[in-house]
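Following: one structure in C-alpha cells, then a few remarks.
Omission of a single protein chain aside, the complex is shown with its protein chains in their original locations.
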Amino acid sequence: MVWRDYQKEIADDHFFYVRSCIRQSFFPGSEQFFLHLMRDVLGKDVYENPSHTTCTGIGYHADVVPFSTIQTVIARHYALMKEAGYKNIAISCVTSFGIYTEILETWKHFPEELEKTREYLYKATGREFDVPENVVHTSDLVYKFRDQIAAAAKYPLINKQTGEPLRVVEHIGCHYAKIFPKYGVGGAEFPQVLSGMIESWGGQVIDYPERRHCCGFGFRQYLVQANRGYSLSNTVKKFSSMKAYKPDLVLTNCPGCTMFMDKWQYTIKEMEGTTFGDNGESIPVLTYEELAALVMGYNPWDIGLQIHMVQSEPLLRKMGIEFDPSDKFRTKDGRQMPIPKNLINS
Amino acid sequence: MGRHVVVIGGGTAGMEAAGRLAREGVSVTLVEKGNELGGHLRDWYHLFPNRRSSDEVLEYLRGLVSHQNILLMKGRKVTGFSRKGDEFAVSVENGETINADAVLLATGFDLFRSERKEEYGYGIYDNVISSADLEAMFRKNELKLVNGNKPERIGFLHCVGSRDEKAGNIYCSKLCCVTAVKQAIEVRKVLPSCKVFCFYMDMRMGGALYEELYKEAQEKYSVSFIRGKVSEVAVNIQNRLVAKVEDTLVGRPLKMELDILVLMAGMEMSEDGIRLADEAKLKRGENRFFQPADHHFGTNMGNIKGVFYAGTCTAPLNITETISHARGAVMEIVNYLNQEK
Amino acid sequence: MNFDPFVIPFNIGLYFILIYAVVRCIIWFRELSRPDKLRLQRGFFGRAFGQSLKEIFLESLIHRKILKSNPRLGYMHMSLAFGWFLLIVFGTIEANIFSEKHLNHSYKAIFFRFFHPDHGKTFFENSYAFLMDLILAFILSGLLIAVIKRFSSRVVGMKKTTRLKPLDKIALTSLCLIFPSRLIAESLTCGAYGTGSFLTGSLGKALASFLPANELAYPFWWLYSLSLGTFFVLLPLTRYLHIPTELFLIFMRNSGIRTGDKPGTYSEVEVHSCSSCGMCIDVCQLGFTTGINTIQATYLMKGIRNSDELYDVAHNCLMCGRCDNICPVGIEISPIRMIVRRAEGKEYMYENTSKGYFRNRLTVPAPKQEAGTSYDFLPRLRQEKTDVLYFAGCMTHLTPSVKKAMVRILDASGLNWSFMDEHGGVCCGRPLMLAGNDREARELTNYNSQLIEKSGAQTLVTSCPICYKVFRESYYLDAEVLHHSQFIKSIIDEGFIDLNFLQKRVTYHSPCELGRRSGVYYEPREVIKHVATLEATAFDDENSLCCGGSLGNIMLSRDKRQKIAEDVCSKLTECSPDSLITACPLCKKTLSQATGTRVMDIAELAVEALADTPGLKMPRSRSKKKLLKEPATSLR
Partner (left out) sequence: MEKFGFSLSKARVINYDANDRGIVRYIIEREPSLKLCIECGCCTATCTTGNFTDFSLREIHILLKRGENEQVREKIRKCMLCGKCILVCPRGVNTRNVISVAKQAFRKTEGYEL
C-alpha cells in the first residue's frame, strides 16, 4: 500500500513544546492532559518556554502578516529551543504545524530566505537559531505511544450496550499532511495518525465519501461574515455525508476542525433544526488528547468535555463511563459555575 | 553468411521482427523473459478499430516465428549486452552469452501502475479496476462486481498516469481514448442494461476509423461522455463508488455513483527496457522511452551503432504501428548487416 | 303504382342521405362566422353562383384538373362521377317519358327496367335503351380501372394509392357492387323479355340461353337495391362524403371564404371534402424519396376526422406546398396543417359524436400561456433613416457569399441603403410560426416591425424567401417588401446597374417559400435569363421540388434530408448545367452539400455578371413609385 511509503521518523524524547492559541480556551483539557501524559505518565522530557508566542497562523491565513515576519517569529522559537538545548519540536496545533513545515521547506528550497531570517532575528532580538532536527505534531507523539495508552486503557472504544467497537470518524487537519505529504504519518490521502489510535484503542474507523473534505473552518471563509455561509455549508456537507454511517464520535487533531465541527452542529441545529447523530442527537467531537484521557479513565469533567458545544454524555454512556451530571459545572473547590442554557445532547 | 541477430523481447514487435529477419536469411535468437510469446497481446480481448479478436493477430505472429532460422529462448531474462569490436555479447540469466552481429530491443511497454494514483482507490476500494483488468474480464466473460452482482453503471476514467505531472508522465499515451470507447461498446454489448460513462479531458481519436467508433458508441450504444477529469473517488454506505468530477462544460462540480470504475492506464517504458538501457548506456528521452536517432527517419536506431529498436519501447504505438515499426527495424538491420559484413 | 319490396333498402338509403345532407348543411351554415355567412349569402345569389355551377360541372363531374395532370386517373373519376350523374338524369327522364304517371316515386327511375321489362320495342325506346347502356358501359369501364388500381396503382400511372380504413373498404365494395348488379339485373330481365340494347340485351340473351333469366333477375335487383342502400347509409362515415360536401365547398370558396388561422366550418368542410384520391401522396417527396407514407394530406384529413393523435402527421411535413398545388378538390392543406400544429397536434377543437356521423365543437381550454415575454433580453436598437433597408436573414449569415454579393449590388445600385441585421439581427419569426409557436413569433415580428418603421425605408429587401413571406403577410409594413431577386430585376429595369451576359448554362431551383408559397416565379427567371442561358427542367415553377432543408419540417432526420437533396440535385442537373441557381440561403446550403455542381444564389450570379460601372455614382434618391408593378398573388 502506498501510504506505507510515507512512514515518518518521530523522535523519542526531549521535546520543545509550542502551544496552540485557541485550544486552551475551547478545549482546555487537551494541552493540559498532553503535558500530563508525556511528563507524568510516560516520563518524557517536554520543555515549554513561557515566552513563546503565537506562530501568527491566524494572521498568516487572514493575510494580514507578511511572510518574512512569520519566518522571524518561527526563527525566534527555534532560538528559544536552541537556548534550552532541545533539537526536537512538538507542535500542538495543525495550522502551526503547516506553517512550521512550510517555512522549513521554504528554507530548504530558498537558502537565501534562511540567511535573511537569521539577520532579521539577530537585528530584532539578538538571538541565534538552528533548524530543528525533528519536527513533529503532538498527535504524532500520541500516535507513537498509542500502544502504551492502550495498555493503560480502562474504557476501550467499545460500545458497552452492543459490545461492538465504537464507530469513529477521524478527521485530519488539512495542513497536517495535504500540503507536504512526507511530514504526515501515511501521506496525504490515507494518513494513519488518528486511525492508528482508534484501531489500537479498539474503535472502528469509518471511510465515508467526504472523508477528506475540509472541516469547514477555512480562515477567510469564517473570518468575513459574508462568507460564513460557505464555512457552514462545508461542515453540513461533511456531516450529511457521514450521517448514514451513524458515527458515535468524531476525532480530530486540529483546533480549527474540532471547534468548527463542534460549534457548527449547534448553529445548523438552530438555523434549520438538522442534527446528524441518531434520534435527534448531535455527534460529539473530541481531540485525540481528550479521547486518550477518556480511554485511560480520567474524569470527563476534568478533561473539560463540558466546555464543548456538543455534550459527549451519549458517548460516555456508550463507553460505560460513570459521570456525575451535578458537578458538571462545579469548580475544583466545589463552587457552582453558571450553567449554559441550551446545551446540545445533555 | 552467418549473420546473427539477437531480438530481446518476444512481444508483437519482437515476433514480427524475428519472423521478417528470418525470412531475410538472417539467423535470429528471440529471447523472451516470460514463458509465453505474445507479450501484452495475450491479455487483450478484442482489438480496435474493428474489434477483431486478438487471438487472430497472435496466430499470425506465431506463424511468423515458427521458422528454422529462429531460435526461441523463452523464460530467460537478458541481464545485459556489451559491444566487442563490431560484434555484441548478449549475456542471459543463466550465465550463457550469445554473440550477435546486431541487437534488436523490443522490450515493449508497461502499463502505468494504477495504484500510484491513490486518490482513485485502485486496490483500496472494490470494483476500481484498470483497463487491462477489464480486458481480462472480457476474455473470461465475467463482467461482474467483486460481490458477483451485475454492474448497472460503469465509469471509464481517461488519462490515468498519462498527461499527468503528478504521475511523472506528461506525454499522452494516445491509445487509451480509443481503448475506452472500444471497451465501452463491448460493455454495452455484454450488458445492454448497464449504463456507461466516459470521463475525458480531450477525446483523442486520431487513428483510422477511431472517430467512427466514437460516433457508433454514441449512436448505437448510447455511451455518455462527460468532459472532466475525476479528482477523487470514495465509497458510500451502499459500498458503491462515488466519483467526484467537475463537469467543465457546464462549469459545475458533479457527483456520480458508479458500480465499476475503469482506469485507462497509460503506457510507460518497461522496467526491463530501462534496466537494459542504463546498463548499456542507451540514451533515453525525457519520457523514458528510447531516444531515437532521428524523430523522422531514424526511429529504429539509437545512439549506439548496431543496436536497433522496435515497437513500443520507443513511444506509445498501437498494434498496427508496432508491426510496421518492427518491419522498419528489420530493413534497417538488413542494411546495417550488408554494409558491415 | 307498382311497388316491390326490393326497393325498400334503396329508399331507406336515399331518404337517409338526403335528410342527412340537408341537416349537415344547416349545421355547418349555422357555425359559420358572421362575415362568412354574409359572404355566402352574397355568393349564393351573386355572380359566384354561376361560377360555382360551372366549377361543379367541370371539377366535380368531369374532374378536369385530374384529367390534365393524370388522364387515366381523371377518366376513372370522370366515368364514375359524370357517368352516375348522367345515369340518374337520363333514368329520371326515361321514367317520366315512358311510364304512365309523371309524378313517380324516386325509385322508378333507378329500377325502371324492372317495372317495364318489355319496354324498348319501338325504335325511340330502343335508341334510348342504347343510350342508357352506353352510360352504364362508360361507368363500368371507370369501375374496372378503380378495381385494378386497388391492386396495382401503376396501371393508373400512380406511384402509390391511399391506404383505406375498414369502413372505406366496405363502402368501396358496395360502390363496386352497384353497377355490376344493375347490369346483371337489367340483362337478366331483358334476356327474359328479349329487350335491352347492345349491352343489356346481348348479355341478357346470352344468360337467358342457359339460365332461368326471369327468376334469377329478382335476387340481382335485390342486390342492386341493397348495395345502393348500404352505400348511401355508410356514405357519411367514409371518404365518399366528399361527393356532397365538395359542392358545398365550391360554393363557399367562390364566395370568398378562406381557411384562416382557426378551425371552423370552412376547415371542417374542407376536411370532409377530401376524397382520399391519393394525388397528394404521389407528389409528396417525403413519400417517393424517403418512404414516409403516413403524413400526406389525405392522412392528415383522415386523422382529423377520426380525432387521431396528430403530432407526427402535422409536424413531419416539409410544408413545401406541392400537395396544395395538386389537390383536385382545392383544399388549402397547409393552412389546415398549421391549425393542427398550433393546437399542439392533439385537440383539433372538433370531436366525433353519434358514431362519427356528426361532430361537435370542443371547448378546449386555451393552452396555459407562459408568463412574461420570452425575448425581453432584446436591446432597444437604434436604426438610422434610409430608403432601402436590407434584411439578410439568419440563414444568409451562414452563406457569406450571398451577403457579400448583395452588399456589392446594393452599393452598385447607388441607392441610399442600410444593412439592418449586419451584426446578426433578430429572427423574422416564421420558423417559430411554422412550429406553431405564434405567440413567441408575434414578439419577434413586433420587434422587427418597430425597427423597420423607425428606418422609414420605402423598400425592404431580404435574401431569404422565408423572411420574405412573413414580412409580406404577417408584418403589415408600409414599406414595400422585395426578395432580392425582385430587387435586382427592378434595378436592372431602371438601369441602376448593368450586367454582362455570361457564357453559362444554368438551371433554376425555385425555393418553395418564394415560388409556390409566395407566387414569385417571374422576376428570378428574368434576372437569370438576363445574364445566362437558363435550361428548362421537368421541375420548374409550380412543379419545383423542395430541397429537403425545409424549416417547415422540424422532425426530419439528417440522412432523409440528404436523400431528398441528392434526388433533387440529380434531377435538376440532368442537363449538366455549369451551375444550379437558387434564391434561398437554406436551399443553397442544403443543395450544395448534395451535388458536385456549383450551387449559386441569384445575387452571386448577378455580381459575377456585374459590369464595372464607370465612376462614382451620386446616390440616387428613389422615386416614391413602388418598384414592383403588381403584388404577387399570395398562396398562404
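Letters are used for the chains, namely A, B and C, taken in the order the chains are written, and counting of residues starts over at 1 for each.
Note that contacts are C-beta pairs under 8 Å (C-beta built on N, C-alpha and C of every residue); 3 or more make two chains touch, one makes a residue touch a chain.
Note that the coordinates shown come from a computational prediction; the quantities given were computed from them, not determined experimentally.
Colleague: For the chain that does not appear here, which of the shown chains does it touch in the whole complex?
Modeller: A, B, C
Colleague: In the complete assembly, which of C:Leu551, C:Val568 or C:Leu591 touches the absent chain?
Modeller: With C:Leu551, C:Val568 or C:Leu591 as choices, the missing chain is touched by C:Leu551.
Colleague: Could you tell which one of C:Leu203, C:Leu310 or C:Cys394 touches the chain left off the display?
Modeller: Answer from the full complex: C:Cys394 touches the omitted chain.
Colleague: Considering the complete complex, identify which of C:Leu14, C:Ile145 or C:Leu432 is in touch with the unshown chain.
Modeller: Counting the whole complex, the residue in contact with the absent chain is C:Leu432.
Colleague: With the missing chain put back, which residues of chain A would touch it? List them for me.
Modeller: Residues of chain A in touch with the missing chain: 225-230, 232-233, 236-237, 267-268, 270-272.
Colleague: Which residue numbers on chain B touch the omitted chain?
Modeller: Here the touching residues of chain B are 203, 214-215, 218-219, 222, 224-225, 227, 247, 249-250, 252-257.
Colleague: So that we can see where the missing chain sits, which residues of chain C does it touch?
Modeller: 344, 367-368, 370, 374-375, 377-379, 394-395, 397-398, 423-427, 429, 431-432, 435, 437, 440, 444, 549, 551, 554-559, 586, 589
As a convention for this text, only the chains that are shown with their structure count from here on.
Colleague: Considering only which chains touch which, how would you classify the arrangement: line, ring, star, complete or other?
Modeller: Chain contacts: none of line, ring, star or complete; other.
Colleague: For chain A and chain B, what's the span in angstrom between their mean Cα positions?
Modeller: 47
Colleague: When the centre of a chain is set as the mean of its C-alpha atoms, what distance in Å lies between chain A and chain C?
Modeller: 85
Colleague: What part of chain B is in contact with chain A in the complex they form?
Modeller: Listed in rising order, the residues are 115-116, 118-119, 123-124, 232, 234-237, 242.
Colleague: Under the stated contact criterion, what part of chain A meets chain B in this complex?
Modeller: Listed in rising order, the residues of chain A that touch chain B are 1-3, 187, 189-190, 207-212, 244-245.
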